[in-house]
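A single protein chain has been omitted; all remaining protein chains appear in their positions.
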Amino acid sequence: MNIEQNLQKAEQLLEAWKKETTRPEPDRLDVSISVDDLHPAVGALHEAHWGYLSAITGLDLGVDSGQLESLYHFCNGAAITTLRVRLPRTGDAALPTIEDIIPPATFFERELHEMLGFKIVGARNIDRLFISDDWPEDVYPLRADFTIDQAKPVEGRHADELPEQGVVGGNTFVVPIGPQHPALKEPGHFEFTVDGEVVTAARMRLGYAHRGIEKAAESRNWIQNLYLFERVCGICSHTHAMAYSLGVEKLAQVEAPARAQAIRELVAGLERIHSHLLWLGVTAHEAGFDTLFMYSWRDRETVMNLLEQLTGNRVNYSANVLGGVKCDIGVEQAKAIKDGLNYLETRIRHYLEVVTTDTMFLNRTRGIGTISFAEAENFGLLGPTARASGLVRDVRVEAPYGAYKQFPISAVTATNGDLEARCVVRLNELLVSCFAIRTIIDNLPEGPLTVKMPRKVPAGETIARVEAPRGELFYYIKSAGGENPARVHIRTPSLCNWVSVLEKAVGRQLADVPMLIAGMDPCFSCNDRLVTVTRTGERNTWSWKQLRQYGIEYYKQ
Amino acid sequence: MRFGTMLKDIVDSFFKKSATQLYPIERTPPPKRYRGALFYDPKACTGCCLCVKDCPSKAIELVILDRAAKRFVLKYHMDRCVYCGQCVVNCKFKCMGMSNEDWEHAVLKKEFMVYYGKEEDIAQFMENIATPVTGATSG
Partner (left out) sequence: MNNMPPLIAILFFPAGLTLIFTGMFYEWIDRKLVARFQNRVGPRWFQPFADAVKLFAKEQITPGLANPFLFFGLPIIAISGALTAALYVPLMGLAPVHSFPGDLIVTVYLLSLLTMCIGLAGWNTSSRFSLIGATRALTQLFAYEAPFLLALLGPALAAGSWQISEVNGYAQTHWLVLSQPIGFIVALIGLMGKLELPPFDSPEAETEIVAGALTEYSGRGLAIFKIGKSIELIVGITLVSAFYLGGLEGILPFLLKTIAVLLVMTVFQSLLTRLRIDQTVGLWWRFGTILVLLQIVFMIFLRGYPL
């Protein structure tokens, strides 16, 4: 079924409730519905297995219009259907929750509620997800009438209000993993209620690396935003920049030249190698296998040196510009990349052998955290975590963008769904990437590197989906025709994959928990992007005495 | 199912040199394209200020002392710069570049400003700051 048929099927499914349908782009269908019809409409799409819920975007249509809009994006292959619901800004109008149909929607709805102030009816848990606990009530950062002086911390509340800790009763107590913990590379807070060694409940709090990027994007011009979005994450920075560039180029109705797209794919492939080798080391470290950690990170240096030779930096490559790429591949870079890939391929095959045959490592990974195909679909998992359970969700295969049409990637899947399968899937993906990079270097199309982009991007909305090393990255970009974007919404893959940790941790031992967290390859920086944290003029500098006092008080409880 | 799959690695690396580079005793020079500090050549500059407009972190300011006589001073906040290279891309007259030799920037004070320009221009600019003059500053 091609895109057109897909979209027509979606239109038929939504026949009963649609108020207005438009086709803003050949692969997108926008359906406006009223708030009462939202639940049945989502139900209809879900029953017919038409795609999966990819993201929920909230928009503030301006104080004058007096309305907020929420967009529900469903993706089926390359086709995207968006359900649009409008609500008045003030008053009691509320969105019904869809978490009973689609469980992972709870994260998206919590984000909508705390950022834009949508009321959600019927949700089990509407706690803050990203915003800290001392943010004032009823102040919604992404609204158009938000000003910085509204962001005053509430007196008497900590930034991180933790529920009652300590010994709960008998042998049960709550073990905190995070925000500071040797298991986590970035801050995040998990609470596991433990009975002896067995986990009985799990809870999670994000938002410790929040930087307010989506709001900040609205006050920078299109070119400055490229570098802002690149810095959402350090290990998937190129994919963020690529998604943003693809989106803006679509809005400006400009297409980057073939050579630039091929170079983008090449850098993305190298970035994937870098990311998965890092992940392998982190997982080995969580398991206690420090030797594999040291060796895989030593080999990661090879790919970082290649990226430095090619783009000019080891992290945050800045290879993209709007309209193309900055760096070209010359003869010496091509040779260096090929030599580096030869070395890396030998090492990756060796790690594949280690991961599948080492008895002690298998003791920690085989049969742990098994997610079946049905569960993966139900949880809405993405990326290698889903592919390890047999669920093929790979944007490069389903909806090829850029140079992936010319240099395709084969999807790598496994069937077991446990941690070992995820290791195997990720390492095999690296071998596929190495092959693709070699093909690109040998068949690099000739041509210019950039194409001219207007400074004022024409008004419109667009969606760009890109496959980051952790899963599908979703960018929604809206332009009002000016030099600055009107709204950019990012949905990163790690946000969808958290459910796998929380659900699978219960019933397992505490020792497996860091492995489960590492198994879904969390990227906390990708998660936390929204809302201004810069409270200029109000700096919390503590004297040594105050810090010491805080530490003493904290431990007194 | 095997025990000790990494035995060969372990034994080999015992006799090989370690993978650690003993910085600062050993230093490898970065590759040609490495984006270190910005440098600016005032001879070709026309004062179009495209570089200033698109800097993501407002790290460059161009002070125009005299546009007709092409007297410019570039103020470069090295602490704000993110080394993205957009200014280099924007400049149509190729007056900017990113050095691959000047990259060790650990300093003791956060404010780290560098001035680029011809000697006499910088001198005049410093005078101007000392005694404020109404007139052409931009950026």
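As written, the chains take the letters A and B, and residue 1 is the first residue of each chain.
Going forward, a contact is a pair of C-beta atoms (placed from the backbone, for glycine too) under 8 Å apart; a residue touches a chain by one contact, two chains touch by 3 or more.
Bear in mind the structure is a predicted one, so any value in this text is a computation, not a measurement.
From the options A:340, A:417, A:471 or A:514, the residue with contact to the chain not on display is A:514.
Among A:176, A:212 or A:400, only A:176 touches the chain that is left out of the view. Among the residues A:244, A:295, A:317 or A:351, only A:295 touches the chain that is left out of the figure.
Of the residues in chain B, those that touch the hidden partner chain are 3-4, 6-7, 9-10, 13-14, 16, 18-20, 22.
Annotation for chain A: contacts to the undisplayed chain at residues 165, 173-176, 181-183, 194, 196-197, 284-291, 294-295, 298, 358, 360-361, 363-364, 509-514, 551, 555-557.
In the analysis below, only the chains that are shown with their structure count from here on.
Distance between chain centres (mean CA atoms), chain A to chain B: 31 Å.
The residues of chain B lying in touch with chain A in their complex are 1-6, 9-10, 19, 30-31, 33-35, 53-56, 82-86, 89, 98. Interface of chain A with chain B (complex): residues 220-221, 223-228, 230-231, 291-292, 295, 298, 301, 305, 308-313, 316, 318, 321, 326-327, 350, 353-354, 357-360, 362.
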